[in-house]
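Working notes, beginning with the structure itself.
One chain of protein is taken out of this complex; the other chains stay put.
Naming follows writing order (A, B and C), and every chain is counted from residue 1.
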Amino acid sequence: MTRAVISYGPIPVEQLGHDVDMTAELGGTWLPNPVLTASGCAASGRELDTFFDITKIGALVTKSIMLAPRSGRPTPRMAETPSGMLNSIGLQGPGIDGFIEHDLAWLRERGVRTVVSIAGSNADEYTKLAQKLRNVPEIVAIEVNISCPNVENKGLIFARDPASAAAVITNVRRNTPSDIPVIAKLSPDVTDIVEIARACVRAGADGLALINTLLGLVIDTTTMRPQLAGITGGLSGPAIRPVAVRCVWEVHQALPEVPILGMGGIRNGVDALQFILAGASAVSVGTATFNDPAAPARVLSELRHELALRGFERLTDAVGHAHRGADVEPEPELGAEHHSGPVPRWP
Amino acid sequence: MTRAVISYGPIPVEQLGHDVDMTAELGGTWLPNPVLTASGCAASGRELDTFFDITKIGALVTKSIMLAPRSGRPTPRMAETPSGMLNSIGLQGPGIDGFIEHDLAWLRERGVRTVVSIAGSNADEYTKLAQKLRNVPEIVAIEVNISCPNVENKGLIFARDPASAAAVITNVRRNTPSDIPVIAKLSPDVTDIVEIARACVRAGADGLALINTLLGLVIDTTTMRPQLAGITGGLSGPAIRPVAVRCVWEVHQALPEVPILGMGGIRNGVDALQFILAGASAVSVGTATFNDPAAPARVLSELRHELALRGFERLTDAVGHAHRGADVEPEPELGAEHHSGPVPRWP
Amino acid sequence: MPVQVRGELLGTRRVGSYHVLTITAPGVPEAARPGHFVALAVGGDNSAMLLRRAFSIHGVTLRGVYGGTVDIAVGVAGPGTQWLANLHRHDPIDVVGPLGRPFALPKQPVSALLVGGGYGAAPLFMLAEELRTRGCRVDVVLGAATEDRLFNVLDAKRMASTLTITTDDGSTGTRGRVTDVLPEIMSRTNTDVVYACGPMPMLAAVTELARSHGAHVQTAVEESMACGIGVCMTCVLPVIGDDGVTRMLRSCVDGPVFRGDRIRWDDLDTIPADCYGAPGSKA
Partner (left out) sequence: MPVQVRGELLGTRRVGSYHVLTITAPGVPEAARPGHFVALAVGGDNSAMLLRRAFSIHGVTLRGVYGGTVDIAVGVAGPGTQWLANLHRHDPIDVVGPLGRPFALPKQPVSALLVGGGYGAAPLFMLAEELRTRGCRVDVVLGAATEDRLFNVLDAKRMASTLTITTDDGSTGTRGRVTDVLPEIMSRTNTDVVYACGPMPMLAAVTELARSHGAHVQTAVEESMACGIGVCMTCVLPVIGDDGVTRMLRSCVDGPVFRGDRIRWDDLDTIPADCYGAPGSKA
């Protein structure tokens, strides 16, 4: 396998054989199209390859990998919720060495554009992970899952604290070849996601992945105890889509130059289009894959269709489109005499 | 109408005519049962009274009222989302004087236990609202909606900042008769809801209402603009239930003595039971009322049934029940040698 | 008084591109007046669609084997209406109704002109019957984009003194909008009152023409609704009151029928600056 399968520049429309140029940019890397899998919802690609050709989507994002092998959390690990699900897998995985040797090797051989997601328990582990990956050929990008508890900061999730988030990103960026983008994946469970986004970008993030799951809990009313062994879990699926689109909107509004990988409840091409219009340069399809194993490929073709319908010639023209136009600012909520600062939002 | 319709002590089981004592305590006030409406989902009660007898539920929570009359936001004000909806009403209402004169007068005459929800644009407005209400007879409690932008703090939502939240609660508590509980209603859109809860309790809140809506956004893919005139809106309905139950769980865990009014996506008795088991002393039924106008009454009878099925003699015995029992603590996630601080949560 | 009942689909028939559903709904027909609507839960017990869908009551039967039924005309617009269109006979449907304020009826035997756009024609049939009972002359104009989007031309012919059809594409009737034919009809029939139901821009234009003709005008508006019963404040529009003050009124309980001349058609989807409680206003 050569590097040829991975595209590093915009692909001419003619070569795509259709009317919309789907080329997507993600932190300096060009992908032939903007639809990726979501970390933890596609394992390392092999299983999905039976349902659709995984070399045809934008890229495959691997399950977050840690330094050592991990058995994850006890079961039950999931609960179905209205239009969503709660999971508490606990990052079960083979550890970085086994991952490079087996999973990444297979992906490379299969010619799959691969985004490697990494996760650590302290800032130093992220450094080591980046170092392990720096000589691995043909990685499209590194997605840094910072929705993990920082054992050196009372278990506080990195992504919930600007300084911890920045520390991790600094470490990863320093230890990653400059032509490989580093994408920080943020949690929506924060007071101000723009603050965290800014901290990550200042620390060197080339792009942002928005959003990880929302912290949730389900009580099993038969046992009258939390349904998950891990008590709380991450909420995903269409239920969270409005929150995800809002995060993309807010961050794109504040940092229009920063590429965003949008995700959270994308189930079809119209859903994906919402994220693109709100400011995402590319999207990940996660939980929907559990409902439809071919979802990423289907979303891609539907998104192309929706863009064509709306007369877009290039995907990139649609990115952030909903922010443009004069009439998108809300009417000022309070009398002008009161009004100061950002436009207040009322429930 | 006399005070007789409003119960200020536990009601003997015999009088209820069924086997579960549904009496609920909310910050020192006793209600005959724990099912309330949710602010903004029941107007001032009159409309729902056609569908069920609103004197029979725990209490009616009014739409949040502000000092002056308000026209609210322009339309469109809502978007349906998977298992939920987004709203941006902008607190349309008659202002406190008209509200007391018409709405509260009607509720009193009808004999409805009433929780008045108040909202302001700065801490001082909350003071004035409490003062206006202090001589109004027969209010069960005041719910303080602090999910409003504070125009004196760059439009930052009170409920997203512990100091602003506390300032509001202090003002309301000081200006409210001591026998009327003040309940602070919190927003889930924060990094640490326990921190806000603590700040409100220290400021004198007798109880906490959890949760208000989550900030969300829907792009209308036809107009390619945000669907709501207000751009962002509040996400409610079953979609958010796992987040709401998690918030109740976290706050009850940290502050077991503080009564919680739980809400967020309650649609039936089993849903309500989840909140009770997680630590809520009472619950509000909101968006579900749009689907089923009799939802609060139905949820009440279903909840009673579910409690009876599980052998509870008193509702109060079920409050927080899911926290009890030895096996609810999660397995420590990391090796003991790493472990410090609270139990880390993994996605 | 609206009720909530678990009804049952008795049958569906096609009328043009619409699906006319006959639903048992004990208690609803008895109280239904022309202009009332029903709100139906959609998608079944495990539906991701939480909100009810609103449909004008097209017709009712008061008795019979099934103890009262309601007819509605469903145009497929999205997943909720699609679900309704796909229901089988005997499937349950949860109905809330009758909702809203109906059309105001004249005490005198006046000359009435009924204007329906698309499925906006649905509530006009009960209205026509009621008007004719009161000795009114009833003329009808139905308009739509294309022939198949016209609703129930056959019955309209039967009930109206004259029926005029317009389609945007000219596939049948006069090519153009209902407003193109209105002035001539109003002059010819000496219209005293216009009743209109259809898309908002049509209602605005009809109101304008009726006013310049000096006729009363009753419009049944269609705003997006979350609850349909008056508790959520989703469905508001700026309406001028008897006191001359504009208020944001709920179209589900204060409407859907309003006097056309009281609606601030140019200010829909805004809060007019002089509206009661508008930002900055001292109300």
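Definition applied: contacts are C-beta pairs under 8 Å (C-beta built on N, C-alpha and C of every residue); 3 or more make two chains touch, one makes a residue touch a chain.
If you're wondering where the values come from, they're calculated on a predicted model, not measured in any experiment.
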{"item": "Shown chains touched by the chain that is not drawn here", "value": "A, B, C"}
{"item": "Contacting the left-out chain in the complete assembly, out of A:N33, A:S83, A:N122 or A:T232", "value": "A:S83"}
{"item": "Contact partner of the left-out chain, one of A:L129, A:L214 or A:A229", "value": "A:A229"}
{"item": "Where the unshown chain meets chain B, residue by residue", "value": "82-83, 238, 331-337"}
{"item": "Chain not shown, touching residues in chain A", "value": "40-43, 47-48, 50-51, 63, 68-78, 80, 82-85, 87, 89, 92-95, 229, 237-238, 287-294"}
{"item": "Chain C, residues in touch with the chain not shown (by the definition above)", "value": "43-49, 79, 83, 88"}
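One rule holds for everything that comes next: only the chains that are shown with their structure count from here on.
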{"item": "Innermost chain, where centres are averages of C-alpha coordinates", "value": "B"}
{"item": "Whole-Å separation of chain centres (CA-atom averages), chain B against chain C", "value": "36"}
{"item": "Centre distance in Å when chain A and chain B are each reduced to the mean of their C-alpha atoms", "value": "33"}
{"item": "Chain A, residues touching no fewer than two other chains", "value": "82-83, 238, 331, 333-334"}
{"item": "Where chain C touches two or more other chains, by residue", "value": "48, 270-271, 279, 281"}
